[in-house]
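Input: a single structure, listed below in structure tokens.
Removed: one protein chain of the complex. Kept in place: all other protein chains.
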Amino acid sequence: MISFELTEEQELVRDAMRNFAAEAMRPLARECDETESLPDAFLHQVWELGLTSTQIPEVYGGGGEERSPVTNAIVLEELAHGDAALAIAAVAPSLFANALVDHGTEEQKQAHLPAFCGDAYHTGSLALIEPGALFDPRRLRTVAEPKGQGFVLSGAKSFVPLGDRASHFLVIARNNGDTDAFIVPRDARGLRISETEKNLGLRALPTHGLELERVEVGPESRLGGNDGCNVRRLLDNSRAALAVVMVGLSRAVLEYCVPYAKDREAFDEPIAKKQAIAFLLAEMHIEVESSRWLAWQAASHLEKGHAVTRSAHMAYRYASEKSMWVADNGVQVLGGHGFIREHPVELWFRHARTLGVLEGTVAL
Amino acid sequence: MISFELTEEQELVRDAMRNFAAEAMRPLARECDETESLPDAFLHQVWELGLTSTQIPEVYGGGGEERSPVTNAIVLEELAHGDAALAIAAVAPSLFANALVDHGTEEQKQAHLPAFCGDAYHTGSLALIEPGALFDPRRLRTVAEPKGQGFVLSGAKSFVPLGDRASHFLVIARNNGDTDAFIVPRDARGLRISETEKNLGLRALPTHGLELERVEVGPESRLGGNDGCNVRRLLDNSRAALAVVMVGLSRAVLEYCVPYAKDREAFDEPIAKKQAIAFLLAEMHIEVESSRWLAWQAASHLEKGHAVTRSAHMAYRYASEKSMWVADNGVQVLGGHGFIREHPVELWFRHARTLGVLEGTVAL
Amino acid sequence: MPIDFTLSERDRGILQNVREEGLICRNYARYYDEHEEEFAPDVLPEAATFEPSFDVSAHPYDKRVDSGLPVISALASIGSTWGDYSVRMRRGGGGLGNAALSAAGTDEQKKKWGGLTLAMAITEPGCGSDPSKVQCTAVLDEASDEWVIDGEKIFVTTGCRADGVILWATVDKSAGRAGIKSFLVEKGTPGFVVAHKEKKLGIRADDTAAYVFTECRIPRENLLGLNEEVQTKGSGGFRGVMKTFNMTRPMVAAIGLGIAEAALDFTREELEKAGVVLEYGGSESSLSAPAARFIRLETLFEASKLATLRACWLAGEGQPNNTESSVSKAHAGTAVREICQGCIEMLGPMGISREHLLEKWLRDCRITDIYEGTGQIQRLIIARDLLGYTRADLK
Partner (left out) sequence: MPIDFTLSERDRGILQNVREEGLICRNYARYYDEHEEEFAPDVLPEAATFEPSFDVSAHPYDKRVDSGLPVISALASIGSTWGDYSVRMRRGGGGLGNAALSAAGTDEQKKKWGGLTLAMAITEPGCGSDPSKVQCTAVLDEASDEWVIDGEKIFVTTGCRADGVILWATVDKSAGRAGIKSFLVEKGTPGFVVAHKEKKLGIRADDTAAYVFTECRIPRENLLGLNEEVQTKGSGGFRGVMKTFNMTRPMVAAIGLGIAEAALDFTREELEKAGVVLEYGGSESSLSAPAARFIRLETLFEASKLATLRACWLAGEGQPNNTESSVSKAHAGTAVREICQGCIEMLGPMGISREHLLEKWLRDCRITDIYEGTGQIQRLIIARDLLGYTRADLK
């Protein structure tokens, strides 16, 4: 059946996250961006919400709650509504942990999951993107060559979030025609982590480049062990999650512009009374809503174990295009004030264009 | 130097053509479309303007006036402003004649040009487009194989304008890696001309399919003789000309919508006083103007003998996109009235989408 | 039920049936497009064995697993017009007036007239999108307990073939919009004349009529919803009339989307035949231009469809869906234009040939952004809701 109904529990968690975002994230966002810093205090605060640990099975020290990609989409939209950079930092650990839960061998789970159930913020990171123009997640240049029981990884990655503090990287590489994910510790021999990259937006979220110069890893590093894992699904999940982040961002823009346009006067009346502005706002609303349903559809496909590549692709591409459109026109609604850093729309504009090319950094 | 100035002569010819279009074309357009017919009387009337013959050198019986692609662009915009289908029929002979003048051997000129200088409408036609999806003028499937001194042509063409009355077809075909144009008489053995095709728009302009089943032609049929000719330039010219047709069409839409919007009332005032409608009209004006300058630029490049592939490509693609946009929104401005065949906007909507995929049928 | 985007067995069964019928309708699509003066038969011979597509009551409904009526109706509309918009209109039940009846009629009215094909008549020669300018009058003759209708209506979709019409008329011109009520008039009622049939860009087999009502008398109980009171305070009364739009707008969106989906399916097939590879999950940079464009258009379709289902789902839950109905119509109105134009452009010259239906779908779909309130009107409605503005605040 087709249904858009939130469960009571989902409504509760949505409201709680909306409050958290408004109180703990929105006020931090501008300064974190200007100073390009991610405060430990925030990570600690967000860690206490238990976003990651509660969904890890009890046997590894987690809360053992059933994971619902749909519920996680609802949560992530609210966090991103607070701030997209901080939201990604908040849920980045889940990407790594969920990948292990979904695709890892028993040994891999035992080795890595307990660290995500402790009192302190702990994270791994996804090393997917590669330097250079026209990056395509389906055409990776990083390779894994078998050597003995293990593998030798060679290549370069960029835009690896939280490369400064991730304990391990999930390095996506071509392995003899297939694509695999390899769990690589940050101190692996031959692995070089770059200085923090400087990006257009999401400046509160440190990202790093990795150089993999013949990094030798054992057989236990291959996610899923001898069987490998469904990397495609892992990336689809990550793209669907990024779509949700963009929905939250777009909604933030719209909700900022509406009262602004009602308040700001020109030619003797609020600019919202001009069709040119009112129609822009209507169009923003149309696209925020439509983007959300595409993202929910992908999340629902994930939840039910259905094929998700196409629906995640659509959700990601649509949200990418429309969140850029919404943020760009948010700037336009504010006019000169949209261009200065006193208003958050300037920040959201940069976030939008940045998120729209990242291909995946979080998970549902 | 950059200049947008019409010469006095260009202004005169523009005004004359504007009158002709308003008086001799616009009143015919709807009925010709509904009945899918091209009246001989109109062709006779247009022939008397001497659009083709005056520019043919005197030695072949023409007026010997210098041909100016820029002036021809100005003329063609006005004719298309009258009606695009009739305009194409009016200037179709020029494409054939100009191709001979520009690229033909002396023998070819002598053989074909005098017929264009008589009292009766006479035309040849361009056989460029081929059946099937994704037609690309740079990737033709019709081939010319050398045989003896001559060639054997094999393949199929479609959307050949005036296939019912063209004396010859300029068949564009691949010839051993190169592309060549071949002058093929309509009664050539192995050439089959289809029934009139049925198209979305331009219904007053009959188009036909050609089947070339091993059509044998002599060496004199290859345009330019042994040297062949610059088919690329011929097609660039044709695309630039089509861009001009679309400019004339778009202007017609705009000029119809402006008084309509001032006259039509809703919610107690003319709809033109609503920003939503006024901004659509402004945008139409922006695009009509911008499309015209791109088309003029290509025409000017042709006139000066400069490289024109890129500027003609841009002019054609831009006019194609924008004339569709303008016509589509012309329908929107008229609302329900835009959808019915009492108003010409319905016709222009169909013309626009049709012209936008034709790749070339006329010349400057 | 929690968020879900999958179809139940029943849902799929209904839609399968609709699609099969649609394909049959499609066989007749070109013929009736080219012969707009003829009407397609009520029952196409090949489809005689099908249940009427919209008779979902024929299928046992389990609210725990099956999609609700508005949602499945929208999906069925998509499926039918995917077959053919115009010929589909011949298969009863789907008139826009029926959506109005089901949104605003009393239970008894729904029962009584549910079996008729009902057109919806709003527009008048002078009023366009402005319902407050309705000149058509309904005067109650207490003596005979009848309403007397006088006036003209234009652009009545399916107006010639419908069994009856739901029309807007004012019972009190001085009350402005609040005086407008919806009435049902059956064909054959004296004083009700079909005056004219329009020649159109598209949906040619689906007739569009002009009506003239001259002292046309209908029973008092033909007032939709039976609410005779004119609420001059607030716009409560008119809102009741507008409510009829809350299902017609998403249904109009669905009708357009069915056409767009047909265009996409045809184009996908032709692209694949020509060797174009559609790949998901990667960057656009590795795709060919037509593949990238196609996937964008397909995505636009999907977004529009979900917005439409959302508006319908709210209706099914009995929740307000005024904004969402306009969102669905506004979204689909532009989406279907872009999709059909884009498909033609991708396929090139073959796209404009009347040997294929693609050019027809372009013409057919164009009405979506016009009737039942243009895209501009929908955006006004959305903006007012968003801004908390009245009609006076934002004109």
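By written order: A, B and C. Residues from 1 in each chain.
The rule is simple: contacts are C-beta pairs under 8 Å (C-beta built on N, C-alpha and C of every residue); 3 or more make two chains touch, one makes a residue touch a chain.
Being a predicted model, the structure only gives us computed values, none of them experimental.
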item: From A:W47, A:F96, A:F159 or A:F182, residue that would touch the chain that is not displayed; value: A:F159
item: Candidates C:P290, C:G333 or C:G373 - the one touching the absent chain; value: C:P290
item: Among B:E58, B:E107, B:D136 or B:E342, the residue in touch with the chain that has been omitted; value: B:D136
item: Chain C residues that touch the omitted chain in the full complex; value: 274, 276, 283-293, 345-346, 348
item: Positions on chain B contacted by the hidden chain, ascending; value: 1-7, 10, 70, 133-139, 232, 235-236, 239, 258, 261-262, 272-273, 275, 278-279, 281-283, 285-286, 289-291, 293-294, 296-297, 299-301, 304, 306, 309-314, 317-318, 321, 359
item: Touch list for chain A against the chain that is not drawn; value: 129, 131-136, 158-159, 197-201, 264-268, 271, 274, 276-277, 320, 324, 328, 331-332, 335-336, 338-342, 346, 349-350, 353-354, 356-359
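We take it that only the chains that are shown with their structure count from here on.
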item: Approximate Å spacing (C-alpha centroids) for the pair chain A, chain C; value: 39
item: Junction residues of chain C - those touching two or more other chains; value: 376, 379-380
item: Contacts with 2+ other chains: residues of chain B; value: 274, 276
